[in-house]
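If you scroll down you'll find the structure; I have some questions about it.
Shown here: the complex without one of its protein chains, the others still in place.
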Amino acid sequence: MSETKKYTFKDFKSDQEVRWCPGCGDTAILNSIQKAMAEMNIAKEDFAIISGIGCSSRFPYYMDTYGFHGIHGRAGVIASGVKTANPKLSVWQITGDGDALAIGGNHFIHEIRRNIDLNVVLFNNEIYGLTKGQYSPTSEYGLKTKTSPFGTIEKPFNPGELVIGAGGTFFARGIDNNVRENQALFMEVEKHKGISIVEILQNCVIFNDGVFGYITDKKEKLDRQLFVEHGKPMIYGKEKDKGLVLEKGKLKIVKIGEDGITKDDILIHDANELSPILHYQLASLKAPEFPVVLGIIRSVELTTYDEAVHAQIEAIKAQSKIKCMDDLLHSGATWEVE
Amino acid sequence: MSETKKYTFKDFKSDQEVRWCPGCGDTAILNSIQKAMAEMNIAKEDFAIISGIGCSSRFPYYMDTYGFHGIHGRAGVIASGVKTANPKLSVWQITGDGDALAIGGNHFIHEIRRNIDLNVVLFNNEIYGLTKGQYSPTSEYGLKTKTSPFGTIEKPFNPGELVIGAGGTFFARGIDNNVRENQALFMEVEKHKGISIVEILQNCVIFNDGVFGYITDKKEKLDRQLFVEHGKPMIYGKEKDKGLVLEKGKLKIVKIGEDGITKDDILIHDANELSPILHYQLASLKAPEFPVVLGIIRSVELTTYDEAVHAQIEAIKAQSKIKCMDDLLHSGATWEVE
Amino acid sequence: MSKKKAIIEKDHVVIKFSGDSGDGMQLTGTQFSETSALMGNTVSTFPDYPAEIRAPKGTVGGVSGFQLHIGHEEVNTPGDFADILVAMNPAALKANLRWIKDGGIIIVDKDSFTKRNLDKAGWDKNPLEGEYLIHYKVIAAPITSLTQVACKDLDLKPNIVARSKNMFTLGMVYWLFSRELDFTKEFIETKFAKKPLIVEANKLVLSAGYNYALNLQLTRSYRVVRANISKGTYRNISGNTATAWGLLAAAEKSGLQMFLGSYPITPATEVLQEIANRKDLGAISFQAEDEIAGIATSIGAAFAGKFAATSTSGPGLALKNEAIGLAVITELPLVIVNVQRGGPSTGLPTKTEQSDLLQALYGRNGESPAVVIAASTPSNCFRYAYNSGKIALENMTPVILLTDGFLANGSRPWKIPKMSELPEIKHHIIEEEEDDDYQAYRRIGDSMIRKWAIPGTKGYEHRIGGLEKMEITGNVSYVPENHEVMTYQRKQKIEDIKKQIPAQTIDGKSEGDLLVVGWGGTYGHLVTAVHELREEGTDVSFTHFNYIFPLPENTEEVLSGFKKIIICEINDGQFLKYMRSSFPQFNYSQYNKIQGLPFSIVELKETIKNNL
Partner (left out) sequence: MSKKKAIIEKDHVVIKFSGDSGDGMQLTGTQFSETSALMGNTVSTFPDYPAEIRAPKGTVGGVSGFQLHIGHEEVNTPGDFADILVAMNPAALKANLRWIKDGGIIIVDKDSFTKRNLDKAGWDKNPLEGEYLIHYKVIAAPITSLTQVACKDLDLKPNIVARSKNMFTLGMVYWLFSRELDFTKEFIETKFAKKPLIVEANKLVLSAGYNYALNLQLTRSYRVVRANISKGTYRNISGNTATAWGLLAAAEKSGLQMFLGSYPITPATEVLQEIANRKDLGAISFQAEDEIAGIATSIGAAFAGKFAATSTSGPGLALKNEAIGLAVITELPLVIVNVQRGGPSTGLPTKTEQSDLLQALYGRNGESPAVVIAASTPSNCFRYAYNSGKIALENMTPVILLTDGFLANGSRPWKIPKMSELPEIKHHIIEEEEDDDYQAYRRIGDSMIRKWAIPGTKGYEHRIGGLEKMEITGNVSYVPENHEVMTYQRKQKIEDIKKQIPAQTIDGKSEGDLLVVGWGGTYGHLVTAVHELREEGTDVSFTHFNYIFPLPENTEEVLSGFKKIIICEINDGQFLKYMRSSFPQFNYSQYNKIQGLPFSIVELKETIKNNL
């Protein structure tokens, strides 16, 4: 791997014109990733950005790094191949809610299970953008779309729940336009060893505009979003007076100052806890009863698959008598004809 | 649908010879399902048994019902098609850990998400039987198999966790040879409206013999298994003196009679609770630190997909002006040529 | 409207509306074509979308077009080159200049030719100035500003008003063709029923455009004489809608419920969308998690006794191949609609191609014969979808129906059929107590067709699956000779279908020097080229295939009358390969185009002449 130099985010812009719809949340995410990468102290050639198919999956074309625009649903497996082949690369999987959770759902849970050290950015706009507006596995129950003219009758996945159900070691959530927060988030993602899944709530201005409006509403968002930080109490609200506590194992909202609750009663977020029970609950919280949790919800470290593959190879190499093909060809039962 | 008659389990035996290996756990499961079905008060012709490919997936051939031995991994989607087409049928999906969780993993999480009213029996032998002994997505970390001669380096799925992560409404666990318990379990499975996933720990005598030996050990099993029942305290152990309690939201084992613990302190199992937090924890418990939980861990009812499909059709039918193809053909802009 | 016009009579005219994606060109084109059809012309249309959802405004990549061809005799293609181009901005002019006939009319919105827009479109200087467009008749109207003027009395914001500028253009073109505005006014009233101000604005602007043209008498106007169209009720229909409706019709006719398991993919998505919209007809649409789930749920539904179909495009068909094999061996009825697009891989998803033919014929493991049928016009997608359903249900077999991006998105006026006049569709569902010695793989009579016993029917419990099965009983069998027997039974079943399909016809003499051969979506272009050549005195015959596998019984006979056969395809010669292996005795040549575009009449005529 090569030496790194100081970059600016412009170094990560390719010569291709960005062709997302004006106002599409994808552009903001692109910016925050470019900014984050410029700071990562990783040589540009050591990034490999892998995507599937979808609006979001056009992403690699706009990055002046190695990139692979795959086929629909296969971003995760192409990325798994790249990372397993060369663990030294910083491999980013860019995927949509259709790409990762509809056709690519199986690869998604398996890459998580294997804990391959990938950085996965899931652009969740709760719709199929590129094919012009059909519902996706994350679309809200009842959503009317081109293929659900009378409303869907399917419960959506909550990506965070699925990640944890599959044994995920890292899950975070962000919102497209929070460029600064996301930039910081992506720095953490890169640092985490193991598979990191980041769900970004992304507004599709054309086919699902405003779907996150309730959460992002400028005036109300402090009451509707909860940014969690490891080691900090889970407090939110316009007045910073609301917080989470546990009651019989379940999360509950309390108000600081009411019923004798003080700041010290509020749960401290422990993203590094091995048990995912609390993380699961945080990922599950839904508006309007609860705030939507943003930030790093879970971040634990376990051996990664890519590491283990190469470690096993090195271990066996050291102990095997077979060192090259000629050895293998002559191993076992052979005989001479003279 | 036809009237039902009184059956015995023999009525469910087809004329095909059972060809599993002698001692294979599949045979016991077959027996318990046949016995359960005979009691279900459902006409034989109203059962459709759908499988994928694997040793376990040979199952339909041995049942004198409608049956479909599909292709590898597609049991869930074929079954989804059958049930959506005809919700009156009792549709059983028979699948293996490879069939459902390797190649069929995506269909598995999606049928759960949709909550199609299927009865899914997952024969989990933690190995690929039919292809003669490769590791599966549920194989224990480190297991040596034909494709992992030096031990696997992949974390296994816990099917229960995955079910809950995907939004499952029913999850239960059994052990192959517990024919009587399983028979009762399958009766409950049939009753549950929505998708029911039953994981049966199944011994493959040829390629993974004894993998559940620790749990099923005749002498120790009372200490290693915890049968949960809705509304009953979660007590187990040879002396019925161990039980589960919650501490800071996490399950913990306590001993009745020690540290002032009485029977009343033990958690009561609530399978019907909508929140899956406790169910997730119960499904996760692992030997040897914890007993393995058997029985119905989660059972809640939500609208099913198959129901909703037909309800929506009926609703639209009632309100639409288009009643037949001729209506449709003449709808919208048309003109006459005379 | 009383001024006298200089009217030019034309046999047919090609018009292309083009502008930014947001300029409403699709709607404008559709209105013009429906009005033309209503007034008795034949019409063929084709939209031309940008590859991006919303490419940057004002760029060439963001231009959306709608081409239409009207005639007084049958028109079979949207036309090669436009007589009239409407370009709402510089980019639209740039993108389409190469597609206008010499001497053609160009209508532009003069207001949009600003420095900024010229730059975005990549024009060095303003083409409206100087001699650049000297070979065309340019009508540079201040459309944007006149639209605002027309609405000045309405209480609407300028940006809302601006949205109706397409109506100004439409009005102008209506004047050029002496069209009436009523049909479009009615349309406006229905479409914006809940927004009376918008209705008002659109109607005002439409009339303003008409009057503008009228008053300026910008050019002489055209008349395309009424065609001699057969009596009946007509509608416009696109290929994808026709396909969906053909399937729905087959369901209704067979008395079965429709089930479509599918996953969205360009350019096939509208088939799913149409059927999802037809809950009123009892249709079940299952939007699956992927293409495999799409077909597998359909196979499940077929097992359960529904009329099942699945729809996709090339990459999706590749994913369905394994499951098609399951439908073959389980002998269940199933229609697989494949709307072809440019490949390989993701390729050119919004462009047309005929390159999935060999995949449809051979893309599966094992000896796995399935019927392959191809539609050839947007409207006959209805007939071939219907017939695919009929063949699937009557023969207990999967049928692959091939259409393509050109047919799918193109549209044609279509004489609405009466359901009662469509051929009957029988299915083989077995009734309770109909057969007291039912065996899953017993054949009906002399045929190779098995009965369809569906779950819920007492007494016919049985098991099917993907393993080879014993003849008659359907039990799993590894008996070597039985495998051969079953392989030939499956083959014979498909061959028997020859007797159910119409004989192949020849357009032109049945003997001669050259036979032009096509299949699927190229029909319109081929038939036009051949007819024009014949009118010009060139002796050439033409035959077009819709039934691909099996081929019509008289195919060999049809081919044998000619010294030379030229097979024309939008691919690298797939039908040619197939014909060569089926009838190696003939002298074939080939013409291929692989540009994501349909043929042009010009190139076809030249090619055919060169082959004589």
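Letters are used for the chains, namely A, B and C, taken in the order the chains are written, and counting of residues starts over at 1 for each.
In this section, contacts are C-beta pairs under 8 Å (C-beta built on N, C-alpha and C of every residue); 3 or more make two chains touch, one makes a residue touch a chain.
In this text, all values refer to a predicted model and were calculated from it rather than measured experimentally.
Peer 1: Under the definition given at the start, what are the shown partners of the omitted chain?
Peer 2: A, B, C
Peer 1: Kindly state which of the options C:V328, C:L514 or C:I601 is in contact with the chain not pictured.
Peer 2: Candidates C:V328, C:L514 or C:I601; residue touching the omitted chain: C:V328.
Peer 1: Just to verify: which one of A:C24, A:M37, A:C55 or A:A79 makes contact with the chain not shown?
Peer 2: In the full complex, the listed residue that touches the missing chain is A:A79.
Peer 1: Among B:A102, B:I116 or B:L267, which residue is in contact with the omitted chain in the full complex?
Peer 2: Result: among the candidates, B:A102 touches the missing chain.
Peer 1: Looking at the whole complex, which of B:F12, B:Y66 or B:Y135 touches the chain that is not displayed?
Peer 2: For the chain that is not drawn, the touching residue is B:Y135.
Peer 1: Which residue numbers on chain A touch the omitted chain?
Peer 2: 1-2, 14, 16, 43-48, 50, 53, 60-61, 63-71, 74, 77-86, 88-89, 106-107, 110, 309, 312-313, 315-317, 320-326, 328-330, 332-338
Peer 1: Contacts of chain B with the missing chain: which residues?
Peer 2: Residues in contact with the chain left out: 17, 19-22, 53, 55, 71-73, 102-103, 105, 128-132, 134-135, 137, 146-150, 206.
Peer 1: Of the residues in chain C, which ones touch the absent chain?
Peer 2: Counting over the whole complex, chain C touches the hidden chain at residues 51, 313-315, 317-319, 321-322, 325-326, 328-330, 340, 342-351, 353, 355-356, 358-359, 361-368, 465-468, 478, 480-481, 483-484, 487-488, 490-491, 571-572, 576-578, 580-581, 584-585, 588, 593-597.
Quick note on the criterion: only the chains that are shown with their structure count from here on.
Peer 1: For chain A and chain C, let me know how many angstrom lie between their CA-based centres, rounded off.
Peer 2: 40
Peer 1: Any idea how many Å lie between the Cα centroids of chain A and chain B?
Peer 2: 29
Peer 1: Considering chain A alone, which of its residues make contact with at least two other chains?
Peer 2: Residues 103, 105, 137, 150 of chain A touch two or more partner chains.
Peer 1: At which residue positions does chain C touch at least two other chains?
Peer 2: Where chain C meets two or more other chains at a single residue, that happens at 279, 289-290.
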